[in-house]
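Omission of a single protein chain aside, the complex is shown with its protein chains in their original locations.
Going by the order they are written in, the chains are A and B; count residues from 1 in each one.
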Amino acid sequence: MYGYAGRVLRVDLTRGIITREPTPEAVVRDYLGARGMGAYLLWTEVPKRTDPLGPGNKLFLSTGPLSGTLFPGAGKMDFTTKSPLTGGYAGASMGGMLAAELKYAGYDAVILEGISPRPVYLYIDDERVELRPADAYWGQGSLTLEKRLKDELGEDFQIATIGPAGEKLVKYACISHDFGRQAGRGGVGTVMGAKKLKAIAVRGSGGIPIADTAEFVRLAREAYRACKEAEGLEAWTRYGTMMVTSWCNENAALPTRNFQSGTFEQGASIYASVHRKTIVVTDKACFGCPSPCGKYSHSKKHNIYVEGPEYETNGMLGSDLGLGDIEDIAKANQLCDELGLDSISTGGTIAWAMECYEKGILNREQSGGLDLRFGNAEAVFDLIDRVAHRDGWLGNLLAEGVKRAASAVGQDSEKWAVHVKGMEQSAYDTHSATSMLLAYMTADVGAHHNRAWAITYDLAVGRDRVTPEKAAKVIELQHIRPLMDTLGCCRLQWVELGMPLSCYAPALQALTGVQRSWEDLLHISERIWNLTRMVWVREVEGFGRAWDSPATRFVREPAVGGVTDGKLTPPLAAQQMLDYYYEQRGWDANGIPTSETLQRLGLSDLVGDRSAWR
Amino acid sequence: MAVTLVATGGLREYTGGLQELEVAAGPTVKEMLGTLGIRPELVAAVMRNRELVSKDYRPEDGETVVLVAVLGGG
Partner (left out) sequence: MRLYADSAKCSGCRACLLACSLHLFGENNPKKAALAIVPHFPAPGTFEVKVCTQCGRCAEVCPVDAIHQNEKGAYYIEPDECTLCMACVEECPEGVVFTRPDVGYAWQCDLCGNCVEVCGPGVLWIAEREA
């Protein structure tokens, strides 16, 4: 199969048995790879209502056809599992170098099943695949271990690790790679830790077969040229995602003190220009990317190196915690990277705890002596460490995520637990941005922005407006953006540089030899979207509309200060957005895909009688 | 003497399709946007000499200021 390595590695961690299977052609035909393959495998291989931390859950690593090929941003892969954080679908996209290296080693995907009796790491060197003891590495931080494994095995190995947070089964533990990239959200690192898999080390010497090499190279060179000539390239390369901090702050989208506001009075001290001037060392790229967004940094204040902060981390570990010093945010970022924590969920959970503390619901004894007022950087550093190790009552509580923590503490604290489906919301305040609110309500992993970044659309057409067109825009983005995650490339060349969408289908065709139009690709993406929806329907008792509810804060409590001062989205407006969304999606009033929709998307056979999953 | 404004992407709708236009020095960038009818929220960032500046920046005679259009995010 052109564009693919041709084999899938299956690793039975319980029995220590490794097998190789051919990459299933029918799955490639209908789901392409990466996110699509992960969703398909999750549906077919993980039994209904499996314990996410038990031996029946699996962790799927899957690359896409473009992964590792000469194409802008072709360095992505997906990690898919049943989420221990939310109980539903988790799909985390990761950049860096691992996706390419896996394909060069000869594997399109790796299926991790069972639970190892002892800590191990997976060693892949082309044909040589072994589970090696990892007792000596257990307890080590991710960045430290990556360096150590590269020293021991060779610099040319690509390494992915979990940190102590994954080992301790913190519910939002991440998987780290390439000194600054993560498969961040939904607890993919937690599942890896539950399986006692500490690391994956990959080296590959092979190539990727191309159907029409001359045409693929011609199209690739055009695509790189388009990127290099893009108007936005210089600003994007200099500042990366941090560039959006000032715009968000001006437009009350920058989460401040647990999303009480969208405007941070110290915002200017954490803008991209300050970041670049103060600590940035190298513009670091993922595989094949001409527009390096990674801002590898050195903080002299804290004597640490970190890739970041990204905008999300700047918001969630910065303004959302009341921290206005870029070096403190970099330090908090580095702690999360080393300990193996999703920086977004970590920030969202700590912000909730800080609000509890300021409201007198958590006292100094419960906080383990920490003064948890917003803005206390030292307390943040301490608390991150405690969460990662489940150390102390509060560390252990927050390790469960904000939804469980608020439920345990009660006293109305659920009102300021900012999450959807149990996933902490990422860094866009949605008191007054109805498309973005809908995007968070309906993202298939929980409150994550990367499925549909719609906030600029809100600002362009009127942030409070409640229209079917807004729902249509969210749906459109939910098809395009995750399609990139399915192809195995980054979406930011399109999003930030305006690389034309018309580049993708011809390049994929030249690579694979299979004729597919852009519409064909969008159809596959819609299929995958409905499949991940059905995962929720199957896994969660009583799943339906209530699970698409927005975080309470945005519909009950007005924003404070800034241009959205006093504003919120009325609950009925949020529900109206959902009504428009369900109707356009072909889902029933409870948000379940109808039989007709499943049939149209070719999912009927796979999903079976949908009422069986209710 | 004047300030050269460079309009990227969709912002060229507000400059009659021109990528570059000259405006008199004096006002802040935000005020210049107002004159052109460009809502500030459509401008993601402002660059001068490859550095980000705020919309309150007052460009000097002979300077070139790039208005980076809002596109996407992360």
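Convention: a residue touches a chain if its C-beta (ideal position, glycine included) is under 8 Å from a C-beta of that chain, and two chains touch if they have at least 3 such contacts.
All figures in this text were calculated on a predicted structure; none of them were measured in a lab.
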Missing chain touches which shown chains?
A
Filtering A:7, A:298 or A:516 for touch with the omitted chain leaves A:298
Of A:19, A:44 or A:205, the residue in touch with the unshown chain
A:205
Just one of A:39, A:70, A:398 or A:521 touches the chain that is missing; which is it?
A:70
For the chain not shown, which residue from A:289, A:399 or A:454 touches it across the whole complex?
A:289
In the full complex, chain A touches the hidden chain through residues 68-70, 97, 100, 104, 143, 147, 155, 179, 205-210, 213, 217, 220-221, 224-225, 227-228, 233, 237, 281-292, 294, 296-298, 305
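By our rule, only the chains that are shown with their structure count from here on.
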Could you work out how far the Cα centre of chain A sits from that of chain B, in whole Å?
33
Of chain B, residues touching chain A in the complex
8-9, 40-45, 47, 50-55, 66, 68-74
Chain B partner, complex, touching residues on chain A are 231-232, 234-235, 238-239, 241, 243-244, 246-247, 250-251, 268, 271-273, 293, 310-312, 449-450, 453, 455-456, 459-460, 491-492, 494-496, 498
